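The other protein chains are all here in position, but one chain of the complex has been omitted.
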Amino acid sequence: MDAVFTKPTIEYADIWPLVLVFAVACIGVVIEAFVPRERRFIVQTVLAGAGLVAALVGTVVVARDLTVHADGAARGAIDVEGTIAVDGPAVFFWGLILIVALGGVLLFAERRLEGGVSAFAGQAAALPGTEAERQASKIGLEHTEIYPLLMFAVFGMMLFPTANDLLTLFVALEVLSLPLYLLCGLARRRRLLSQEAALKYFLLGAFSSGFFLYGVALTYGFAGSMQYADINEAVRNDLSNQSLLLIGIGMLTVGLLFKVGAAPFHSWTPDVYQGAPTPVTAFMAAGTKIAAFGAILRLFYVAFGSERWTWQPMLWVVAILTMVVGAVLAVVQTDMKRMLAYSSIAHTGFLLTGVLGVQQASDLSDGEVTSMQAVLFYLTTYGFAMLGAFAVVTLVRDSSGEATTFARWQGLGRRSPLVAGLFAFFLLSMAGIPLTAGFVGKWAVFTVALSAGAWPVVIAAILCSIIAVFFYVRVIVLMFFVEGLPDGEVASVTRPSLLTSATIAVGLAATVVLGVVPGPVLTLAGHAGQFLR
Amino acid sequence: MIAFWILAPIMVLAALGILFVRKAVHAALLLAVVMISLAVLYASLDAPFLFAVQIIVYTGAILMLFLFVLMLVGVDASDSVVETIRGQRILAIGAGVLLGTGLVVGLGQISLGTAVGLDDANAPGNIQALADILFSRYVFAFETTSALLITAAVGAMVLAHRERLTPKARQPELAAQRVKDYAEKGTHIGPLPPPGVYARHNAVDTPALLPDGTAAPTSVSRVLIARGTIRSAPATADAIDEIEKQIGWAPHSGGSGAATPPATTDEEAPAAGDGA
Amino acid sequence: MNIQAYVVLSAILFTIGCVGVLTRRNAIVVFMCVELMLNASNLALVAFAKQHGNLDGQIAAFFVMVVAAAEVVVGLAIIMTIFRTRRSASVDDASLLKY
Partner (left out) sequence: MSDFPWLTALIVVPLVGALVTAVVPEPRRETALPKQVALGFSLVTAVLGIVIATQFHAGDGMQLTETHTWIEAFGVHYALGVDGLGLLMILLTVGLVPVVFLASWHEADGRNPAAFFAWALALQGFALCVFAATDVFLFYVVFEATLIPAYFLIGGFGREGRGFAALKFLMYQLGGGLVLLAAVIGLYVVSADAGTPSYLLSDLQQLDMSTAWERWLFVGFMIAFIVKAPLFPLHTWLADTTEKATPGTSVLLVCILDKIGTFGMLRFCLGIFPNASQWATPVVITLALISIVYGAFLAIGQDDILRLIGLTSLSHFGFITLGIFALTSQGGSGSILYMVNHGVGTAALFLLAGYLIKRKGTSLISEITGMEKRTPVLAGLFLVAGLATLGLPGLSQFVSEILVMIAAFDYHWWVGAVAVTGIVLAAVYVLWLYQRTMTGPSVPGDEGILDLGRRELVAVVPLLAALVVFGFFPQPMLDAVNPTVDSLLQHVGVSDDPPTVPAAEEGAH
């Protein structure tokens, strides 16, 4: 039997934003090789920014052209031999990731805070505290490789929620992770901490991808195929070998939950968020979570949709545990970045609350919020708030760089009311105070969970919200109502360039607008519809 | 199946060995055993291509990389058995046993039925069939892996490559610098003194003695001082009785003078280390 | 041909790798144990490929090798940086970030 090779069809019209980001990343690497050092910074930033904007425009164009399917619930197409699903939710995730990435590029390119250099190590290979390092920073060296690395990560993030088979999913997971491992270790200040964060992130990340992969193997063993649609088919029809499937689902979940930082797989989050350069933390906290939730949603809804009754209880437990761990441990933190990290863990729990609210379309009444809509909206609000909050953290500095311990933030409200006010606003949004985006997001995920009958989770979520409010408000008290220490012992606000200001402004605007008139974005999220099976 | 039953115990034992050996390099070698056995199993599972790739890529490239890094880190690198988190090891083993039992029991009770076998799929040849799938259905994933490889290359460059920031000093510059140092700071201009002459088996680790009987710290390599393997000449003198006994000489009676050395390199070593 | 035996073997290897990650302290050895886990997954993939009579599993195993290669480069680069800074590859010595 001579197999005739048939040329694969690749629908470039649908996936070109994805390809564009990839191409920009590759061009960035080439630029490293050929453009003189003094011009690299400007070329790389402009290229990365322009590439992302173009991809964003492309995403909009693609989104408008998606074919509507017969039942009207889903739009889009499954492309590239069934490995990539470009549907409504997928393009929504693309757009969100690209916006966050744009914010990331702006923060990466900020050079005013460090007095003319970026927040990244001048020469990562130079040992900390050596003459070589001092020399490198003296002549203002900086790694412009961070932009291609960022773009590769963005590419992975975009591919992650789009992947329609387990193999592509695994590759995307690695593509998004590897650049982030590297970026984490490149801080200019506190390099030991940064390298250590990279090591921890890497080791635990590799560990979790081991689990993920074993899950892939077992699921493949159960279904005999990597494609989501085939898996769904097998799950629906095949009643033998349930244990194979269950173990497979469990292992896959471990890998994915690790990426979103859900308890009990959260232990890397605070360390990595604290050690990584703050621009990376901002980008990673928002981007990874968005991408990973996209993947979780697609995997669970499309591939394991028929097994809802087995994985939903598991997610119940994980969601409750995550919220409790995040909220309770955040209370005892004394470092701003760690506190935000634990808060992001708590947010993961809230998001999971939304994920487990999935119901059959027939169970929902007209115009009722769907689980997908709720999670998409929550991710939007969360992404902007995280980006904004970490951007503010980069501004508060003392002589040794960013000052992230609580003690140094004392009385910031009196010295810099604007910055402290902005930070307070982001915190209030994360706490879910009405008229901020966070509130609407929380409302949406709680609603879908309650509709699906997960009232114990909702009650736990409410209790955790109360705890969460406490630690957010504590920071506000610290900034506004605690008398500051003498000037030398507290941090002050450094005036940023337009880049960081723009990021904060966008984050703020989004948080306000989504809080006051969430309608359009909710509608957009609703319009994204369901996953294409 | 014969290959399986022979190799499976070997693999499990080798893998268990990784858990228990102290030295990292032994772990790497045990891992190599597992990987090569795996390659054989792949061959027995109708995957000749993977058999080759496993040996070439995994055992040949990846594991060698591990060994390189182990060389850089120091082959002697071994684990400490001190627990930093109390009970963590016990807990980890407990969790592992639980996971293992769960997996083995769970996977042991499945009934897979008769294997379909790969005779049909491999009909055009295993490599051709794989290529067919690789370049059609998984072509995008395949292309995507290039992102991984580029990332890896860029990452290795960023973390390991150090650019020269100042021009490398050559012989004339070095010579000029030495003379300058001598003029300004009085640094000794000539070569450093050679090590001591009390050669027993490795003279370079024995410092030379100055006229007043003290050890000359500059006469031994800094590296040896840092490692702490230098031998002090007076200490050697102490051992003279022992040596004489061994070679059959009468014990030397007047050794007390040597027993109170004016200085030892052990005392000098930290100072030399600081200077370096 | 008993595929199940292969699967159980892979489960055992996977578990051993997992325990190794949790108990060993040397970053390089920890990383080797991760590689052991990946290899165990590969074995399962290849075994299942034979069971189902399609080559997806073998392709997946191939991809895993590529991914592992890239991951090893990145990982060892990070470990080397840490080692050069601290002269130690122990996971515990890197503990500035302990809570």
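In this document, chain identifiers A, B and C correspond to the written order of the chains, with residue numbering beginning at 1 in each.
Convention: contacts are C-beta pairs under 8 Å (C-beta built on N, C-alpha and C of every residue); 3 or more make two chains touch, one makes a residue touch a chain.
Note that this is a predicted model, so its numbers are computed, not measured.
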Task = Report, in label order, the displayed chains that the undisplayed chain touches.
result = A
Remark   = Out of A:394, A:451, A:511 or A:530, the sole contact with the unshown chain comes from A:451
Query = Hey, which of A:127, A:328, A:407 or A:482 is the one touching the hidden chain?
reply = A:482
Query = Of the residues in chain A, which ones touch the absent chain?
reply = 364-369, 373, 428, 431, 433-435, 439-440, 442-444, 446-447, 450-451, 458-459, 462, 465-466, 469-470, 473-474, 477, 480-482, 517-519, 522-523, 526
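One rule holds for everything that comes next: only the chains that are shown with their structure count from here on.
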Higher-contact pair (C-beta pairs counted), B-C versus A-C = B-C
Message = Please tell me the distance, in whole Å, between the geometric centres of chain A and chain C computed from their C-alpha atoms.
response = 25
Task = Check each residue of chain B and list the ones that touch at least two other chains.
result = 103, 107, 110, 112, 129, 138, 141, 145, 148, 151-152, 155, 159-160
Ask   = By residue number and range, which residues of chain C touch two or more other chains?
value = 7, 14, 17-18, 31, 42, 47, 51-52, 54, 56, 59, 63, 67, 70-71, 74, 77-79, 81, 95
Query = Where on chain B does chain C make contact in their complex?
reply = 1, 4, 8, 11-12, 15-16, 18-19, 24, 27-28, 31, 34-35, 38, 41-42, 45-47, 49-50, 53-54, 57-58, 61-62, 65-66, 69-70, 72-73, 77-80, 84, 88-89, 92-93, 95-97, 99-100, 103-104, 107-108, 110, 112, 115-118, 120-122, 126, 129-130, 133-134, 138, 141-142, 145, 148-149, 151-153, 155-156, 159-160
Request  = Flag every residue of chain A that touches chain B in the complex, lowest number first.
outcome  = 1-3, 5-8, 10, 15, 22, 25-26, 29, 32, 80-84, 123-126, 132, 135-136, 139, 141, 143, 145, 148-149, 152, 155-156, 159, 167-168, 171-172, 174-175, 178-179, 181-182, 185-186, 218, 221, 240-241, 243-244, 246-247
Key: Interface residues, chain A side, partner chain C - complex   = 124-125, 127-128, 166-167, 170-171, 174, 178, 181-182, 185, 191-193, 195-200, 202-203, 206-207, 209-211, 213-214, 216-218, 220-221, 224-226, 270-271, 274-275
